[in-house]
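For this depiction, one protein chain was excluded, whereas all remaining protein chains were kept in their positions.
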Amino acid sequence: MTTTFLQINNINKRFGATQAVNDVSFGLNKGEVLALIGENGAGKSTVVKILTGIYQPDSGGIVLNGETLRLSSPQAAAKSGIGAIHQETVMFDELSVAENLFVGNHPVTSKFFAGGLVNWKLMLERAEIVLDKMDAKIDPEMPLRELSVAQKHLVQIARALSQDSSVVIMDEPTASLSKAEIEDLYRIVRQLRDAGKAVLLITHKFDEVFALADRYVVLRDGKNVGTGNITDTSSEDLIRLMAGREVGALFPKLESKPGNVMLEVKNFEHPTEFSSINFSVRKGEILGFYGLVGAGRSEVMQAVFGLNAAATGSVLIDGKTVSIKSPADAVKNGLVYVPEDRQIAGAILPMSILHNITLASLSSIGNILNRNKEESMAMPLAERLSLRAANLEQNVSELSGGNQQKVVLSKWLATNPNVIILDEPTKGIDVGAKAAVHSFMSELVQNGLAVILVSSELPEVMNMSDRILVMREGRLVAEFDARVATAEEIVSQAAGNTRELVV
Amino acid sequence: MKVWKTYGRELILLGLLLALLVGVGIRSPSFISLKTFDAIWHDSALLIVLALTQMLVIMSRGIDLSVAANLALSGMLVGLLAKAVPGIPVIALLICGALSGLVLGIINASLINFLEIPPIVSSLGMMSVYRGLTYVVSGGQWINANELPTGLVDFPNARFLGITGLEWVSLIALVLGWFLVHQSRFGREIRALGGNPNAAKYVGIPETKRLFVLYALSGVVAGMVGVLWVARFALANTEIASGFELQVVAACVLGGVSIAGGVGSVIGTALGAIFLTTLYNALPVVNVSPFWQTAIVGVAILVAAIVNQGASRVKGKTILRRA
Partner (left out) sequence: MTENSRSNPVRARAPFKISSLLLRWELLLLVMLAIVMVLNGRLSEYFWDAANLGDATPIFAEKGMIALAMALLILCREIDLSVASIIALSSLLMGFAAQSGANWVVLLLVGVGTGTVCGFVNGFLVVRFAVPSIAITLGTMSLFRGIAQAVLGDTALTSYPESFGNLGQGYALPNLPISFVTFLILAVCVGVFLARTRWGRNLYAIGNNPEAARFSGIPVARYRLALFTFSGTLAGLAAVFLTSRITTTRPNIAQGWELDVITMTVLGGVSIAGGVGNILGVVLSVLLLGMIQFGMGLINIPGIVASIIIGILMVLAIALPPIIKRFVKPDAKS
């Protein structure tokens, strides 16, 4: 049919109510870098998991070098020559760096005893070769738990390279790297391409796409909505493809007049996570927090919310100093936090929508539960956020990501907060739900709430915020007025320009 | 520094063990003798063997509470066999014990891996069932020394190169255990599985397959220990090794095995078992009533669990650069 090296034909994958991947086809040649781009939740990670044997597609096929593959396990994928750097940290803290590179694929001496005895010497040698190739100065015998975040990331990249795959998949590889580390990664990717590997680069950063890729595939809501050569396109075209609508429609920012200072955070310090954090947010204002993944933004917000006992500093709400030692204290003072990890820290998936929405405000109903009062608390919120569900007794686990997020938002709005902190509120949700969350944010500030938006998506931060703060390595490094700031300025502050040695 | 990072937990335990010996030795110098060490080793041998397999199970984030009941049932079956077939060779009895243990282990492994019953519930249920079956197969009768082959009863105390049979068994278990846990692919994958089950899926470790083999192995070992137990005490009845599963788990916890999974070493676990046995042996020597044994073990478990946890507590991210 085609002469492409890796061909994906009509892949489908469904999770409950969500069609995560919808009839996706594309091809990948040897010696080229193909960028698979799309918003968070467009289905990129699902495609990666199908290609690496973690998920099996409901239908469709994968052809590699003319052979149809059945990737029933990660090992099958590795054996076929498909290696991946996953977005989530796939690491074992208790094992050494070398073993982390080879676990699941240990070099063994003989097969007679319990799957073979591990050949430590060979493993160390091979680990050293791979780490040297990457210029990573990491002792392969070190236990992984002793490494810094960036070093762990390098180990993960080394793992993919160690498998000597013909297809290398990189899922958001630069999300937590500094600028200098990103340059190193670019070099590695180009090396791979020149060595004749087929590279699939999953990303939503345009500078990466234009710096590295030869061709692109755009996914939106699980569908392939456009393919072509990088030289024939522009970032405006790609944004339009990714969003499926004009940018303005995705970011319905309404004018609002910021009022008095609602929340003031003073001298927040933590021994290892952040230092000298001072900021304030006004009524009717959206304050954007931008930075690389791992810059310490979530850590600061969780400390403000009373989740980090080691942090020190003071918080003023509406001009009054308040003592926040636990989330309960924060909620009492009208400060709420929508965490980034919706499924772990946000929603309680096995519980009903109703019970999730009322969870944080049960005390206003009374100590004895009252079904009718709970319903009259939850129904208006469900309608206001146009929640898509059959009924309030449905478990949250049955809802799509966007609707789960609406339930979490409803839970906090039921407490009548003054300040709401949103940590990556649109991560992993479809474009329609994203627009709904954005328009809802606009509505909130018009009603006089103060909103803090923590986001790694530059368009979101730039289009929704009134002011933007940038964090890098645990410190606030810059403040911008959103109306005049440029993307280049913000990114260069976030990534930093100089390379410092990580010890 | 590197030695400390890798073996810190074991060194602390070794230090505690030495401190215990010195402490007891000051009160009663005769305690520090080869004879005492020999007795402690002999006494701890079976505990070491069971603790080693339990360590692997706990490392995988599971637990096997059925080992003592499996031991009793296998021991009883072998005892009945020996009684019915006088003159049966000892090795045949050992193999029968292993087979019985394997079958019982596979039942537990199937419940855990195919019916997805949490290990604590499954092994607790099987503990009741196996203990009850021990009563049923024996009709509540005892099997005494005169009904067991002398070759079997003599084996635990028989000395070869100056070392008793049980001590040899524990030596073999330690060597095999060390290869299995630290050198074999199986052991490394079990450790990875317990350390981060989600990541283990990404690197393609077949969880069900590995855990099935693990619980079956735990059964085999319990079955063989059952034969040795009957041989050592020259007695099989429904009550043998009752509650021993908790001592096994205690030896693991003392040896630095984390209940949260992924952490544990053969040396540490063996030291844990020896520490426990030393404590038992030392109490009468220092004129503490042996009735204090249980309470002291309790304190030891608490301290070990708290110290282990403190050592492995998740550190926050280090985001700030060190100057």
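Miscellaneous remarks
As written, the chains take the letters A and B, and residue 1 is the first residue of each chain.
To be clear about the criterion, a residue touches a chain if its C-beta (ideal position, glycine included) is under 8 Å from a C-beta of that chain, and two chains touch if they have at least 3 such contacts.
Just so you know, these numbers come straight off a predicted model, no measurement behind them.
Screening B:V24, B:V49 or B:L111 for touch with the missing chain picks out B:L111. Only one residue in the set B:V136, B:A158, B:I172 or B:V286 touches the chain that does not appear here, and it is B:V136.
Between the chain not shown and the residues A:L201, A:L387 or A:L458, the one that touches is A:L387.
Across A:H86, A:R297 or A:H355, the single residue that touches the chain missing here is A:H355. Considering B:I120, B:A145, B:A158 or B:V175, the position touching the chain not shown turns out to be B:I120 (whole complex). Considering the complete assembly, subunit B touches the hidden chain via residues 63, 111, 115-118, 120-122, 124-129, 131-133, 135-136, 140, 238, 246, 249-250, 253, 259-260, 289, 291-302, 305-306, 308-310, 313.
Hidden from this view is one chain, which touches subunit A at 17, 307, 326-328, 330-331, 337, 339, 344-351, 353-355, 359-360, 362-363, 365-369, 375, 378-379, 382-383, 387-394, 400, 411.
Criterion: only the chains that are shown with their structure count from here on.
With centres set at the average Cα position, the gap from subunit A to subunit B is 44 Å. Subunit A makes touch with subunit B in their complex at residues 52-54, 73-78, 86, 88-95, 99, 103-106, 108, 113-118, 141, 143, 146, 148-149, 270, 272-275, 294-296, 299, 308, 310, 473-475, 500, 502-503. Those residues of subunit B that touch subunit A in the complex are listed here as 2, 5-6, 179-180, 183-189, 191-192, 195-196, 198-206, 262-263, 315-322.
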